[in-house]
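Mind having a look at this structure? Questions to follow.
Removed from the display is one protein chain of the complex; every other protein chain stays in position.
Up next is chain A:
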Amino acid sequence: MTLAFESPEENALHLPDTSRFADFTINCGGYSWKTHRAIIVQISGYFARMCHGEYKEAVNQSVTLKEDDPQMVARLIVFLYSWTYPMTGKDAKKSADSVRRLLASNDQAYQDQSEDENLLTFHASLYGVADKFECESLKENCQKAYIRALHGSFSIPDFISSINVVYETTPETDIGLRKWAVFVA
């Protein structure tokens, strides 16, 4: 297993794959990912509080996410490492690869969002996840992507289902997506 990559960003992208120095396990939907505390606490308030606290998870150094969608969580984890939104940017392919690697150990097929039509729903869902896990920068990225998608072409069903997601997964005080949805609607 080689460790030398071209840049720290590259390093970060690959880290979820390796178990070297991994000290925190995230279990979700049958998956079990070995992660590094030092990294996941950086931009996720949820993980920061969990790992620095005195609860069971801190003691056992692992958490089981009982009601979260592993597709979303995988993308969250990759974002925590690379700070890159999985959809856009020059590293999109690389993060897609990372996500694929995270999800490859299961039968569930990796769903490649770049070919999908339901992008609005995707962005909205990831926004909700980012909100729960207290990751502001991911939220911002989702919001931007959502807005960009709104400016492009989109399907109405996709739009409607994204609105559902927004209303279900964010509190009413959070208007980040609501205002855009309302605006367009």
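In this section, contacts are C-beta pairs under 8 Å (C-beta built on N, C-alpha and C of every residue); 3 or more make two chains touch, one makes a residue touch a chain; residues count from 1.
Following the convention adopted for this analysis, contacts and distances are computed from a predicted model.
Taking the options "Transporter", "Pseudouridine synthase II N-terminal domain-containing protein", "Cullin family profile domain-containing protein" or "Eukaryotic translation initiation factor 3 subunit B" in turn, only "Cullin family profile domain-containing protein" matches the UniProt protein name of the chain that is not displayed. Although one chain is hidden here, its contacts on chain A can still be listed: residues 45-46, 49-50, 53-59, 63-69, 71-72, 111, 116, 118, 121-122, 124-125, 128-129, 132, 134, 157-158, 161, 164-165, 168-174.
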